[in-house]
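A selection of the complex's chains, in situ.
Order as written gives the chain letters A and B; numbering starts at 1 within each chain.
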């Protein structure tokens, strides 16, 4: 599927941690760790595992801007 | 302010485009362009300009995972 979300950051999964309903998946994008909170069901359906290539996908309206 | 959002990607602003109410700000994070859709008011209050160092800030629950 091609998706309208503007941000698709390619990396490698470095951690998959499931809770009771919500899982945390960490993706290493060029040395930056991006954390995704998704459903356990999504982890199972996609078969997400440490070491896989994956994208962190983020809709532009969910990105804020910060300054030091 | 220290913020709970898990993802803070440091980069440099490469584009600021204002609409009537919503602006698009593009940040170059190590060669990856991240697009943020924020209010014009936020652009004005923070004084966002091309060339500034800035962070793309994203709550973990707004990050999805994609596979090729």
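Here is the rule we go by: contacts are C-beta pairs under 8 Å (C-beta built on N, C-alpha and C of every residue); 3 or more make two chains touch, one makes a residue touch a chain.
Here the structure is a predicted model, which is why all the values come from computation and not from measurement.
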item: Given 2 placed chains, full-complex copy number; value: 6
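What we mean here is this: only the chains that are shown with their structure count from here on.
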item: Rounded Å distance, chain A centre to chain B centre (Cα mean); value: 17
item: Chain A contact footprint on chain B (complex, rising order); value: 3, 5-9, 13, 24-25, 27, 29-32, 34-38, 42, 46, 48, 52-68
